[in-house]
Structures are given as structure tokens and as C-alpha cells.
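Showing chain A:
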Amino acid sequence: MEKKMINKAISFILSIFFATFLMLTQAQAGDTIKLGILEDETGNFSIAVIPKIHAYELAVKEINEAGGVLGKQLEIVRYDTQSDNTRFQEFARRLIKKDKVDVIFGGFSSASREAIRPIMDKNNQLYFYNNQYEGGVCDSNVFVTGAVPEQQFSTLVTWMMEKYGKNVYTIAADYNFGQISAEWVRQIVKENGGTMVGEEFIPLSVSQYSQTIQKIQKAKPDVLMTLLVGAKQASFYEQQAAAGLGIPMATSVNVGQAYEHRRFQPPALENMYVTVNYIEEVHEVIKSGKFHDKSKDFVARFRALYPNEPYINMESANAYNAINLYVKAVKKAGSVDMVKVRRALETGISFDGPSGVVKIDPKSHHGSHTIFLVHVDKGHEVKIPKIWENIEPYWLGEAGCDLSKKDDYSQYTPSNPPKQ
Partner candidate 1 sequence: MKNSYFIKNKFQTMTFLVLAMIPLFVDSYYVNNISFFMLWTFIALSLSLIWGKGGILSFGQAAFFGLAGYSFGVIGINFSGVFGVGIWSVLIALIITGIFGLIVGYFLFYGGIYDVFVGIVTLSITLVFETFMSQTAGPEWTVGIARLNGFNGMQGMPSIGVNLFGYNFEALDNKGYYVILALAVFVIYFLDKLANSKFGLVLSASKEDRLRVESLGYNVKRVHMITFAISAVLAGLSGILYTNWGGFITPESMGLVSAALPVVYCAASGKNNFFAVFLGTILLVWISQELAINGRQFALVFMGLLLVVATRYFPDGMFLYFINQISKFSKKLSRN
Partner candidate 2 sequence: MGLNNILEIKNIISGYGTTNVINNISFGINESSILAISGRNGVGKSTLLKTIIGIVESKSGNIFFMNKNITKNRPTERSILGIGYVPQGRDIFNSLTVEENISLPAISRRMKNLKNELEKIYSVFPILKEKRNDLGGSLSGGQQQQLAIARSLIFNPKVLLLDEPSEGIQPSIVSSIAEKIHNIAIELKTAFVIVEQNISFISKLSCDCFIIDKGVISSKISSKDFSDVDKARKALSLEL
Partner candidate 3 sequence: MSEVILNINKIKKTFGGFTAVKDVDLKVNKGEIRFIIGPNGAGKSTLFKLIIGYLKADYGDVIFKEENLNKFELHQRIKKGIGLKFQAPSVFNEMTVLQNLEIAANQTNLNDYNDFIDRFGILEEKNILAGDLSHGKKQWLDIALASISNPDLVLLDEPTAGLSFDETKKTGEIIKYLNKQGTTFLIVEHDMEILKQIATAVSVLHLGALFVEGSPQSVLKNKDVAKIYLGAS
């Protein structure tokens, strides 16, 4: 009996020591440029984030093989934030205070970005957020390489209304991303003379949609905007297909992030339109020309390193672009000093990436994009009926955000714009 207890005690103490040991044996840094990366390798968002992590690694590997930058190699310091906002905060501090990184990349959900933004601002830490999101972040320390609503919706909603009709119904996740995106949709529909025949916001925890489907059928819209987020809400597509809803759908989130068209059994996403700034199929759908070549080249290099990647999504292109933009700016600044790099980034720096040129807007710190309209058909085959080149992130600049002139640390929305 006694012995049993002692064994237990020993095994427990050993496990604590094991953890401590692991902590202490972490590699010590040499003379490198340190890139901190905070991404959700595990947890709810990992599905869309893992290709993104691999894209960072690809970019770093390529740059290091080409001799690094300013004679230094790039070094990644990465933590798994477990799709947990508190972990983002813990590790953002760790990157800044302990690892003393030169720049931080990462964040998937808007909440995780907002969780670490105050920490970045407090420490004047240069930070790249490389995700499509609801837009509006006007922050001196933050650069965004993902697409924003003015890029995804001004194209998508207008096109859909022209093709299918002016009655639009929105279902959206009931939190910031969904609400703000829906606001954009509402505004664009109104500007184009359309009508919102319905709008429903759905908590993230809801996975059953029978009632929502009936409500949509009652309203008889021409276009259904589905701004749904997360695995639970993604169940909507299967359920609407099973119920035979049959209304053309449009969104800014699916396909380009979590490749639902590959994961779901057809015809769950039948007749869905998405605006993305990149997806893996670009070079397969577009048979020739610059977009074909760039994408083909990118995918080949990516797959050489990660042959088993299930899908190369638009956020991996954004991540790849971000590292390259940063390196270009460091070269231009001739230093990793964060203020100098920021100023270099504000000179209208650009990078010719997997989907064409991404140019940083000095006013808003957001990137311009090529926007592809992706159509998913009955068999989940992908078509690209329309390409918009060089779409600017115009809204923040027009609304009065000019970070090259005046520091700011806020997030704005159309209904809550910067004070002029």
C-alpha cells in the first residue's frame, strides 16, 4: 500500500521535472532575425491555420536559402495558441519580453487579434495579421495582408445582384465578424438599389438549421449571403442541401479558408460564390497567363516541402506574402529596427506573390489584392467566372485613417468611422 503511494509520488514528480526540463532545453538564440509566430496549430481553427504555418516556413526557408537578409538568417519562434485568446496573450508577451523577436506574425480569429493588439501597442511591437477579416483596424503597429470587406463584398455583392436579382438575405455568425460583414452587405445592397429581404444572426454554438432554412424559404430571396463561421455553423450547408433550398449563395469565408468544397460531400455547396484573393485551384481553373504561372509555381514549391498538405488556402498565400513584404522592408530600411521597418513598409512597398502584386497602403497598412470570384458547382468543381485585379483597401483611407501621418490604435466600422 505504502509502496503504491510512493510510486505514485515518484511518477508525478518525474512528470513535473519532465516539463521543466523541456522548458530549459529550448534552443538558445544566435545572431538571427527572429520572427515570432502565433498561430492555432490545435483547437477549432487549426484546419485553416496549419497550411498557413507551413507557408511561413516555406517563405523563411526560401529566403534563408537565398542568403537571408542583411547577412542574417531568419529564425522562427513559434507557439501553439490552441485557438485560445488567453494563450495568444501569454505567448505574445513571451515573444516580446523573453524571446525579444523582431516582428510577430499570426492570429486567425478577430478575437485573437484583438486580444494581442493592446500588447503590441503597449510595446510598440511590429505585427502582421494575415487573415481576411471584417476590416477597419487602423493601428500604427499592425499590418494586414488579408482581404477586407470592401475588397470581397463590393465585388461579390454587386456581381451577384446583377446576375441573380436584387433581393438579398443574409445569415451571419452573431459576433463581430458576422455583424460587421453583414453591415457591409446591407450597405452595398442599398447602394445598388437592392432590398434586404431578411437578416438573421446565429450564435456560434448553433449547429441545427431547420428553422433558419424555413425562414429563408419564406422570404424568397434571389441571393443568400452566408457569413457563417466555424465547424458548427458549417453544418448549415449540408442541411440546406438536404432540404433542397436551391438558392444561390455567396460568402467571403468558405472555400478560401477551410476548403469546404473538398471536405463536404457534393452538392452541399452547390451554386456558391466566394471572393478570395487566392486558392490552390487558381492555376488549374485558369489555364494560362500570369495567374496560372504564379500559382502553379507557388503550389509546386509548397508541395515539395509539404506533400501531404490537404489544401493550400488563401491565408497561406497571405502568410507567404507577409514574410516577403517584411523582408523587403527590412532590406529597404537596412535594419530590423521596428520604427524603421514600419516607415519602410509605409513607402508603398509591394510584393509579387502567388496571386499577383500585393501593395501595402501607407494610410491603412492594409494590402491590395487580386480578387477571384470562385463558383462551386453541383459536383463541387470550381470555376472562376471573374477576376478583379488590384482591388485597393480603400475604405479606411477614405474614412480618415492615415497612419503615415497620424498614429492610431483603433478598429472602425462603417457605422462607427474615425472621427474626422
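Selection rule: all candidates are chains of the complex that A comes from, given by their letters.
Just so it is clear, a contact is a pair of C-beta atoms (placed from the backbone, for glycine too) under 8 Å apart; a residue touches a chain by one contact, two chains touch by 3 or more; residues count from 1.
Bear in mind the structure is a predicted one, so any value in this text is a computation, not a measurement.
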Could you work out which candidate touches chain A in the complex, given the options 1, 2 or 3? 1
Chain A residues touching candidate 1 - in the complex, by the definition given at the top: 8-9, 12, 15-16, 19-20, 22-23, 26, 41-42, 79-82, 84-87, 89-91, 93-94, 97-98, 110-111, 113-115, 117-119, 122, 174-177, 179-180, 201, 203-205, 411, 413, 415-416
